[in-house]
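Working notes for the structure below.
Here the complex is missing a single protein chain, while all its other protein chains stay put.
Right, chain A next:
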Amino acid sequence: MTLIARDLTVEAGGRPILRGLDFTARSGALTAIVGPNGSGKSTTLKALTGDVAHRGRITLDGRELAAIPPTELAARRAVLPQAASLSFPFTVLEVVRLGLIDGLEAAQRHLPHDALARVGLAGFEGRYYQHLSGGEQQRVHLARVLVQVWTPVTPEGRARWLFLDEPVASLDIGHQIEVMTLARDYADAGGGVVAVMHDLNLTAMFADSVALITDGRCDAQGPPARVLTDDRLSRAYGCRLRLNTPPAGGAVYLLPQAAGGPGEAGL
């Protein structure tokens, strides 16, 4: 099952943000969207979730995304925004419960507690959302998003999707790995995960597919080892970068210092 976007174009204030971007994500895989600041990563995700007006075609399992009724879509797909302010004094439990929509999950009263435990916030149920730190608030929303599409595959065998906008942006390294593992597990269980990522190392560690966005277009999409190359990243980010492989083998990692100190890529 696939999410396919073709020729996405988005303009803001007369300026093009996305210029004919192509993107594909499969269920059972974690697809990361990376790119430098202002390249259009977040806008890509917003176009994929229908939050910005766009031209181009987006299909989910062959169906036009815009033609799927909102309630059906809500049962298939959950979206974690980058930052969410909350105007009223909700408790953590109440926020997570907002994610329980009619259907599969609604009857399971313990689910919000399970989800909070899954994001490392067991025991936070009675705390006020406003009293938490930024990273804790982000994980509360992750728990809310999780209860919305708790089982990665519906009983009818259709994959469900998580769309995550910088899910680890304000987290410490322990929680970064916890959240990425959670996303990885969701994909391994058959669900689809699309995540906007800043951290290239975490991307290399956890993603099955990486889309590198530069200047409103998809520069390349494929497995991390193929997309994340010295040349391509140095060009995209405008600084010298060198990739390495840890002794144990497997994922690549990068250290700017391995490229011979700071400086322009000399393009």
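Basically, contacts are C-beta pairs under 8 Å (C-beta built on N, C-alpha and C of every residue); 3 or more make two chains touch, one makes a residue touch a chain; residues count from 1.
To be clear about the criterion, contacts and distances are computed from a predicted model.
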UniProt protein name of the chain not shown, from "Diguanylate cyclase", "Signal recognition particle receptor FtsY", "3-oxoacyl-[acyl-carrier-protein] reductase" or "Iron ABC transporter permease": "Iron ABC transporter permease"
Of A:10, A:30, A:58 or A:92, the one touching the omitted chain in the full complex: A:92
Missing-partner contacts on chain A, residue numbers: 49-51, 70-71, 73-75, 77-79, 81, 84-94, 98-99, 101, 109, 113, 125-127, 130, 148
